[in-house]
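Of the protein chains in this complex, one is absent; all others appear in place.
As written, the chain order gives the labels A, B and C, with residue 1 at the start of each chain.
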Amino acid sequence: MDNSTPQAELHSVSPLGGVEQVFSNERSGDTVLKEINALDIVSIATPRGGQSALSNLLEQQLGVALPPVGQVNRAGSTVALLGLQSDQCFLVTTEQTRNPVQRLKLITGDTAYLSDQSDSWVVLEISGDLSHRALERICPIDLSEPAFTLTSVARTSMEHLSVIIEKLSESRFRLYSPRSSANSFLHAVTVSINNVMPNFLSSDIPEEL
Amino acid sequence: MSGYRVNQGLLADSPAVPFVFNNRPFSGVQGDTLASALLANGQTLVGRSFKYHRPRGIFSAGPEEPNALVELRTGAFKEPNTRATVVELFNGLTAKSQNHRGPLSFDVMAINDRLSPILSAGFYYKTFMWPKAFWEKLYEPVIRAAAGLGSLSGEEDPDSYDKGFLHTDLLIIGAGAAGLSAALTAGRAGQRIIIADEDFLPGGRLNLESFLVDDMPAAQWAAHSIAELRTMPHVRFLPRTTVYGAYDHGVYGALERCTDHLASSDGKPRQILWRIYTQQTLLCAGATERSIAFGDNDRPGIMLAGAVRAYLNRYGVAPGKQVAVFTNNDDGWRTAADLINAGVTVTAVIDTRSGEAPLPIANARICMGSEVIATQGRLGIHSVTLRNGQTIHCDCLAVSGGWSPNVHLTCHQRGRPVWRDDIAAFVPGQTIPTGMRVVGAANGSLSLTQALHEGHDAALQALQASGLTASANTAPKATAESTDLSAFWHVAGCRGRSWVDQQNDVTTKDIALSYQEGFRSVEHLKRYTTLGMATDQGKTSNVLGLAVLAKLSGKSIEQTGTTIFRPPYTPVPIAAFAGRARGKHFRPVRHTPSYQWANQNGADFVEVGMWMRAQWYTQQGESHWRQSVDREVRQTRESVGICDVTTLGKIDIQGADASEFLDKVYANTFSTLAVGKVRYGLMLREDGFVMDDGTTARFSDTHFVMTTTTANAVSVFRHLEFCRQCLWPELDVHLISATEQWAQYAVAGPNARRLLETVVDAPFDISNEGFAFMACAELSVCNGTPARLFRISFSGELAYEIAVPARYGHALMDALMQAGQPYNVMPYGTEALGVMRIEKGHAAGNELNGQTTAANLGLGRMVSAKKDCIGNVLSKRPAMNPDNPIELVGFVPLDANASLNAGAHFIRPNGEPNLASDEGWMTSVAWSPSLNGSIGLGFIQNGSQRLGETVIAADLLRSKHTEVKIVSPHFVDPDGERLRG
Amino acid sequence: MIIHHPLLGPRDAAEFVYLGDASLLNRPDPAAPSAAEDFYTYLHLRDNTAGEHRELWYHEQGDRSWLVLTRNTLTHEITRVELARDVAGQAS
Partner (left out) sequence: MRYSALQVLKEGLTGNKGWRPVWREPEPKKQYDVIIVGGGGHGLATAHYLAKEHGITNVAVLEKGWIGSGNIGRNTTIIRSNYLLPGNEPFYELSMKLWEGLEQDFNYNAMVSQRGIVNLYHSDAQRDAYARRGNSMLLAGADSVLLDEQGVRKLCPFLDYDNARFPIKGGLWQPRAGTVRHDAVAWGYARGADSRGVDILQNCEVTGFTLENGRCVGVDTTRGKIGARKVAVCVAGSSSRVMAMAGMRLPIESHVLQAFVSEGLKPTLPGVITFGAGHFYISQSDKGGLVFGGDIDGYNSYAQRGNLPVVEDVCEGGMAVMPMIGRARLLRMWGGIMDMSMDGSPYIDKTSIPGLYFNGGWCYGGFKATPASGWCYAHLIATDRPHDTATAYRLDRFRSGAVLDERGAGAQPNLH
């Protein structure tokens, strides 16, 4: 960290320092757990009665309409709108800037109320054949089709922590949890993976796979 | 020694497995339970009963076992009260019998048995009352030591446990004939299924009987069916999994035993507690056999007829060399038949029914219309006496009183079972859990063919309900066996005691006495005699007990009714319900962005809710926390200090009607707050008491940022959402928590501005003129990092709070410390924060405890009379506005060196220490470096009118009475010149 | 218990926080002469029905919406779930 002079630009730290863990196993293949950092997250609240105006605007400017609650609208791999409340969604983008609200405000003007959430969350991605089985240990939501699809998003709680979950593929999930408890959340997910890794000494797991 | 291994049963070619029971080495085979292995080794005596310490043997072959309870494993892994009948044998298993003093074969506590006439039901309610003091000192310790069963290790459970959530369309409980038949039909049609079975060898009684299914041995058919189901991707098979409870709306609790059959858990969870969410459920839990009450029917060697068959057919073990059968139904005869086929001697079949023998039993005495009235043998049975005086030799008596369907899960939502006379048993009633169907023996359909057909049919209905069509198949075929029975409960006129509940030692005499003393409702009977309250929850005894009671009252069993079946179906370890939430992981830990920084700079942390906060920073040469805290206070008041206040709740409030909304939720007015300004806000509950306080800043006409106390961040947010959605939905206002988003630091002290001027980017002006007390701004620091600056003060000093996005928190802390070097800046913790707020007379958690009003806090004037707000109306209730209200004031000891205790109560000098003279209490105390003495805040009647008066701070708990003077709560800078400077 | 959220479908009740009788939606008029009595009744007296009960639940671990459930307090059966915002909107 460079702090030689107070005038130095502030150095940023990610919640988990960019952790990436690979859980290898001959029988089940690799399960990868990875922190995702390069994201801007802005909450967009819709003024009463301003639904369609805002939705059209976003569709024109970003190529994504306002999603209904529980759904994700994506534009390519760079922009996603997560419908988290009936009058509020998260804009998640990989195109980062110093002040995401300022930038988005240029587009939305007075049609939306914006609030920066980029630093509010630790974001983990879990992928591999065991992902589903691992999440089964902590996630109360049915993550299988058709209950939970590739355009689904849900906020729920896991191990006493608030978590937003989306499904990027059948074996790949993205999890957002509050930044301050990032370590507890990482622990919850890693324990889940370890607990479902096949154990060659015990006979109760194989059929499970 | 009587039991022995006749063949290998299903365990052909199983390897030998050594184990230890009561310190003696034994050998069983893979696939044995501890019980079958003990029987195979001729170990008939395995335990002692609860009250009379009677010798007891293995009674059943399943979870209903009342007698064969052992302490399994050793050291911290010890598991008391473990049923030997369900313990899967593993290499090196160690078990001990329980509840005896001295060797199992000679328990000195067996003296109780001699005293049994006196120790009758409820005897303890009638004595042990004199002398009064003797109960805790003498009687109770003796009773307690004698009671109980196994013992805990006293050490932390070293195993780990996990939990999980499963979702399915069809849950099948039990993989016996009915369950497997259903699973095949539904599975083949592609339905999403979970099938759970409590046994480690699924198949239920298919593994215990000598039947044929689809022309192959039943056990083999079960194995094939399971193999087929395992190939179906949409079928989840859970062996060793007990569904223990049925909860609302199709939620089922299940316990999977992952490593209990292994010598070691090998780092994996020992058990998993599953919550299963299902659309439909088939309960295929089978039935449990029950005994008959007759003289001395509890001797080791007397067991259920079906259990004898189970040991013979599944484990290849004959529980005796000379077996007699006592039955009231045809099923009992099958035990005799199977024994004969295995070459075991059957000395007699005694049937309470007259007429023809339903089966031919070679070389056995057949006694129709007869009864066993007595048994002989000390530590094991050696003969029985019949009504006609005949004595019959046997080292094992197989008893069948009929079968009781396992209706438990149908009753977990308060459904009541109904009586069926033809099978003399309770079957599921009309009200059972939504989405559940009951199939096979659990439904009173006791024959194999019925089970197979009902399973198939129920699956068809389940498929239809979820819009699937069955692929063409029919129910598996089996030969129909007869299950005729005529109810028979209690052999009358026996001289010996007739046991009903073997574990709790409840006999027919106890039931009669209970009735005689007026305990005639089944619930009274249960509570007075403890019938059915043992670890088996009366699985083999309840119905028998009801029958005996019914006979006494001349009512039918149906009129007599049952007690309530409650979860769990079989006992579940407490640790399994807790899962991972233990030790340090009991609850999540929250860290602020500069936690690492604080860690590296000598911080000592304290739990504040989920947060870990720095309470002080120890510097070199400081050996006591007070040294650190005093230094932090002095340094702040003299120059400048920095405190991490990130944990305060921050709520981003936006909308066209945001200011109107704030006027409604705050007692004071916010619509008049200018943009760029901050105001202290007081929030009431609707009942008029203070809910929370904090500052709210206005960044634009439509944008406010509210801070809450750390403790109330979540509840205030919830309350605001209630106001927004439920009370004033017409308002355009939106909330989102920004607590996690911003790292926030208080910079306090005379040099605070000078310090900040070096980090705030030009052209922002934070001079006293340009940025006066209670100003706020969005600006940038350290070359463009977006930040928020608030000029507010909790310490009473010239102070600011500066916030940056969390990712920069650590770096900002470094930057501020750098910038502050010329002023000898240092960080201070929550203790110094607390001292300074007490010096300044600010209320905090100890004062805002939900019991105080604005008036109590001296903030009565803040409750606006001009507008409505939450709590306004009810805050005016008379009793909340008395003539002599308690008021928050300051206190100092008359003796300058004396210290103060929070929690002390105030009484007038020379007043008696009693409630009548209680005038209030001390809420917060501190040693004030600024005043160089102890100070306190507290509530006392009419405080504001009594400044200068002396009262006693009475701390009876710590026998510390201190004379204190009532003073203004504003110990430092009462006129607030510093914070405006 | 499972609550069938009108927007999200079935969710475990553990995600929700319970408040109480839906009559709490009908906050009295603070300006009415009977305000003191009205607020006392509104906040404290309950029908406490044994049977169909309309009640307020908050989806704290979800979409943060307040819901009005119609739930039978004898059987726990839930027959109706509405957004409190809609119900309140109709009321006012």
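Going forward, a contact is a pair of C-beta atoms (placed from the backbone, for glycine too) under 8 Å apart; a residue touches a chain by one contact, two chains touch by 3 or more.
These numbers come from a predicted model, not from an experiment.
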{"item": "Shown chains touched by the chain that is not drawn here", "value": "B, C"}
{"item": "Candidate in contact with the missing chain, chosen from B:Asn23, B:Thr127 or B:Asn884", "value": "B:Thr127"}
{"item": "Contact partner of the left-out chain, one of C:Leu25, C:Leu43 or C:Leu67", "value": "C:Leu43"}
{"item": "Which residue of B:Gly579, B:Gly641 or B:Pro969 touches the chain not shown here", "value": "B:Gly579"}
{"item": "Touch criterion as defined above, residue of B:Asp215, B:Glu607, B:Asp701 or B:Glu730 at the omitted chain", "value": "B:Glu607"}
{"item": "Where the unshown chain meets subunit C, residue by residue", "value": "1, 12-14, 18-21, 37, 40, 43-50, 53, 55, 71, 73-76"}
{"item": "Sites on subunit B contacted by the missing partner chain, in the whole complex", "value": "50, 77-81, 115, 117-120, 123-130, 132, 135-136, 140-141, 143-145, 147-157, 159, 161, 163, 245, 247-248, 251, 253, 273, 275, 412-414, 509, 513, 516-519, 521, 523-524, 527-528, 530, 534-535, 537, 564, 566-568, 571-575, 577-579, 581-587, 589, 606-608, 685-689, 691, 845-846, 849-851, 874, 877-881, 901-905, 913-915, 918, 921-924, 954-958"}
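Convention: only the chains that are shown with their structure count from here on.
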{"item": "B-C against A-C, pair bridged by the larger set of C-beta contacts", "value": "B-C"}
{"item": "Centre-to-centre distance between subunit C and subunit A (centres being mean Cα positions), rounded to whole Å", "value": "31"}
{"item": "Euclidean distance of C-alpha centroids - subunit B vs subunit C, Å", "value": "28"}
{"item": "Per-residue overlap in subunit A, given as positions that touch at least 2 other chains", "value": "140-141, 147"}
{"item": "For subunit C, residues contacting two or more additional chains", "value": "12, 64-65, 83"}
{"item": "Residue numbers on subunit B that touch subunit A, as the complex places them", "value": "162-167, 230, 237, 239-240, 256, 258-259, 262, 264, 266-269, 272, 275, 277, 580-581, 585, 587-593, 610-611, 652, 654-656, 702-703, 732, 734, 736-742, 758-759, 781-786, 804-812, 814-816, 818-819"}
{"item": "Of all residues in subunit C, those that touch subunit B in their complex", "value": "1-2, 10, 12, 17, 19, 24-25, 27-28, 30-31, 35-36, 39-40, 43, 56, 58, 60, 64-66, 75-78, 83-85, 88-89, 92"}
{"item": "Residues of subunit B touching subunit C in the complex", "value": "247-251, 277, 413, 434, 686-687, 714, 718, 721-722, 725-727, 729-730, 868, 872-874, 876-877"}
